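Take a look at the following structure, please.
Here the complex is missing a single protein chain, while all its other protein chains stay put.
Now for subunit A:
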Amino acid sequence: MEPPAAKEAPPPPLPPAAEEDAMLSATAAMAKEAALAFQGRRYADCAVLLTKLLDKKEGDPKVHHNMAITESFLDSCPDSNRLLKILGDVKRRSEELVCASREQADSANGVGNNAPSGSRGSGIVLPFSATHNASTYGDEFDTTIITFNTAVILYHLHDYESALSVLDPLYRNIEPMDETTALHVCFLLLDITLALQDATKAVDIIQYLERSFGVANTMNPNENVSIPQQQLAQPKPPARINMPPDSDSNAYAGGYENLSAGIFPDDQIEFESLYSTFDGHQNLGRRILNDFSRASADLAATAADLKVRLQIYKVRLLLLTRNLKVAKRELKVLMNMARGRDSSTELLLKSQLEYARGNYRKAVKLLSTPNNRTEPAMLAIFYNNLGCILHQQRSYHTSIWCFSKALKYSLSLRSEKPMKLSALSQDKSCLISYNCGIQHLMCGKPLLAASCFREAMPLFYKRPLFWLRFSECSLLALEKGILCANGASSCNDEIEINVVGSGQWRQLIVNPVNLRNNFDSAGVTSGEHKNLVSLGFARQCLLNALLLLDATEQENSVIASNTEDCNQGAVQGYKSSGQKSTASTDSKSPSGPTLANVNGEQKGTSLNATWQSSLALHDEICRKENLKIRQAILGNLAFVELCLENPLKALSYAKSVLQLTDCSRMYVFLSHVYAAEALCTLNRPKDAAEKLSVYIRDGNDIELPYNVENSEKALVERDSDGEDSVAPSVTKLATEESEHSESLRPEEARGVLYIDLGMTAAMQGEVEQANYMVSRGLAMLPNNPRAVLASVYIDLLQGKSQEAVGKLRQCRNVRFRPGSIAASS
C-alpha cells in the first residue's frame, strides 16, 4: 500500500525544549505529555490534557489547533468543513498575535537596532522579505502546521486547487521549516501537483527533496558509484552542505578551534600560508543523509523508506510525463529497493507502465496480482484500472461494467462509519465517473454519459478537455436523434411525405428532413437531462473549454518566460545589477547547481537533463493535445452555432479553425463547409461557393478533402522494446477502425461538397450547374436523405415534379404518411 514511513503516525516534532527538562514550565510539561499521548494514539487522554491546558492558556491558538486535530481523530472527522473553519480561525488569531507582538518588539528595540547597522552596509536599503520577519518572530505564533493541516483537509476533500494555493506559500518558504514538516509539505505538495497534473512543479519538488534531503537516487544508475567515492576522497574540513550534519559536529567545531587559533589576523600573518590552507581545496560531496536532525530521529530510521517514497513519486511523475523508457528504468530501481515490502503500489505502477506501453495482457496480469483485494478502496482501484485496460482493448461494454463496479466500491467508502478523513480521499468516484462517462460516450449513450460527467465535475471543472467531452454528449444526442436542431443530421433522419387527399386531389407534401418519429422517446428525458444535454448547454460547455484552454496556454507561456519565479527550490538567483542574465539562465535549469561541486556537476546536469527532456517531451505532448482540443472546440462551436441559427458566430468560429496552425485537414474541410453554410444563410452564396470551391479540381471535379491518414491522429509512438511486439500494431489497426466508424469518410465528405456546392449554385440561379453538382453528390450519398431532398429541391425548382416523385419513391429513407392520420392529430 504505502511506505511504512507514512503508515506510522506522522512523527510530530517534539517540543524543542526537550533537552532541558528542568526548565520546562508547567504548561510546557503538559504540552509535552499531550504530544506523547497524541503520538501514542491515545487521543482521549490527549484531549483531557488539552482541556486542562486550555484552562491555563485560554485562547492560545495552538492549543485550540491541537485540540481540533485531536478531536478529529477522536470523532473520526465528523465534519471536515467545521475543522477547516476552526483552523481558519486559529490561523487568523495567530496572525493577529504576530502583529501585536511585532509591534511590541518594534517599540521596544526598534529604532536603536536598525540605525547603526547601516554604517557598514554602505547605506543601501535592503529588501526585506516578510517571510523572514515572520520566521524571526517565529515559533510562538508560527502557523506552518496550521496551514499544512488546512491543506491536508483540502487535499482529502479533493479540492486540489485550494490545497495548492494554501500549501504553496509554505513551500516557497520551506527553508526555515524543520525537516519533518518540510518533508510532509513536500510529499503533500507532490500528491497535489500530481493530481493536478502539474509536471513542472512536481519535478521542482522532487529535485528540491533530492537536493535538501540528500535522497538522490540518481536517474543514471552509473553515477551511484561516484557518491561514496567522493565521500571517501573528502579531506578535512568535512564537506559542508547546507544541512550541516550534527553527527560530526564535534569534529567540526574542533576544526574551527584549530583554525580560529591561527586565523585571527595579526599584521604579521603570512597571507600565503594562511591561504595555502585553502588551496588544498576539499571536494564537496553530497552526503546521503541518513539522519536529518535531532528532531526527526524516527524519520532517520526510515531514510530508506523516504527513498522508496520519493522513487514512487518519480515513477508516477515519469508516467505522467509519458517518458516511458525512463519510467521503466526507474521502476526497476524501485522494485529493487522495495524488496520485502508490501508491493501493491509498485505492482500497480508496473501495471500502469505496461498499460501505457500498450502491453495490455501484461498489464492485466500485473493488476490481478495484488492480493489485498478485499478493501473497497483496493477493489475500486482494481476495477477502474481494469476498465481502463479493457477500454484500450475496445471492450467498451465490459469496460463500463468494470467502471460501474469500481464506482460502487468507491461510493461505499462514503457510507463507511465512522468516516475517516483518508476515506474521503480514497473515494475516487469523481475520477471513475469520468471514465464511465467516456465509455458511455463511446457506446453512444449521451444521457448516461452526461450524468456521469456531472458527477465528475468537482474534480474536472478546470480542464478544457472535460468541458469538450461534456459538450460531445449533446452533439451525440443530436446525432442519435435525441435532440433535434434545424439543419443538423442525425442517424435517424428520414424524409417524411404526407399524402393528403385522395383521387384527383391527392397531394404529396415533401417535408424537410426530419427525425424518425421518436421525439416522444426524447421527450421522456427528465429535467436534469434536459439541462445537461442541449445545444445551449453544449455551447456553454464549449465556451468554458475555450476559456480554460486560453487560460492554461497563457499560464504556460508566462511560466516559460519567467521560470525563475517558480523554481523555488532552485538557486536563489543572485540578482545584482549586471548579473541578471547569469542569474536567470542559472535558474532556468531547475536542478541544484548550488550544491553540486565541481565533481558533482556532471551528476547534477545529467539528472537535470533527464527531467528536462521529460518535461520537454511532456510539454510537446500537451501542446499537440491542446491543439487537437482547440480545433475540436472551435469546430464544435461553429457547428453548434449553426444549429442555434447564429450564422455570424458560426462563421467566426469556422474562420478561427482555419487560422490554427497545423490544423488537421478534416477540420479544415469541416470549417469550410460550416463557413459556407453560414455565408449562405447570411445571403452571401457567392462567398459560400468560393469557400467550397477550394476543393474543385479540373473543372467540376472535387478532390478528396482529406484522406484517412491525415484525418486522424498520428499514433503516439509507443515504447516497444520487442517484449510485446504484436500489441502496438494491433492498437494501430484498431485505432484506424474506430476512425472509420466515428467520422465521415473522405468519399462521403466529397459527396457533401458536391451537394453543398450545388446548393450555392442554385442560390445564384445557376440551375444547370446546381443540377449537375447535386446529381453527382447524390450518386456518392445515395442513402443520405438530405442529398435526396437536395435533388428533389432542384427538380422542383425546375418544375420537374414527376422526377422528384420518382426519386422519393426510390429512396430508402422516405416514409409516406397517409394524410388522414395527420388530419386527426
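Keep in mind that, in the parts below, contacts are C-beta pairs under 8 Å (C-beta built on N, C-alpha and C of every residue); 3 or more make two chains touch, one makes a residue touch a chain; residues count from 1.
What we mean here is this: contacts and distances are computed from a predicted model.
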**Study point:** Among "CCR4-NOT transcription complex subunit 11", "WD repeat domain 75", "Pyruvate dehydrogenase E1 component subunit beta" or "Signal peptidase complex subunit 3", UniProt-listed name of the chain not shown
**Key:** "CCR4-NOT transcription complex subunit 11"
Revision key, fill the gap. Touch with the missing chain holds, among A:L615, A:A790 or A:V814, for A:A790
Exercise for review: Out of A:L188, A:I205, A:A689 or A:M773, point to the residue that touches the absent chain in the complete complex.
Suggested key: A:L188
Check your understanding: Of A:V203, A:A303, A:L318 or A:L349, which one is in contact with the hidden chain?
Key -> A:L349
Revision key, fill the gap. In the whole complex, of A:A749, A:M773 or A:V814, the residue touching the missing chain would be A:A749
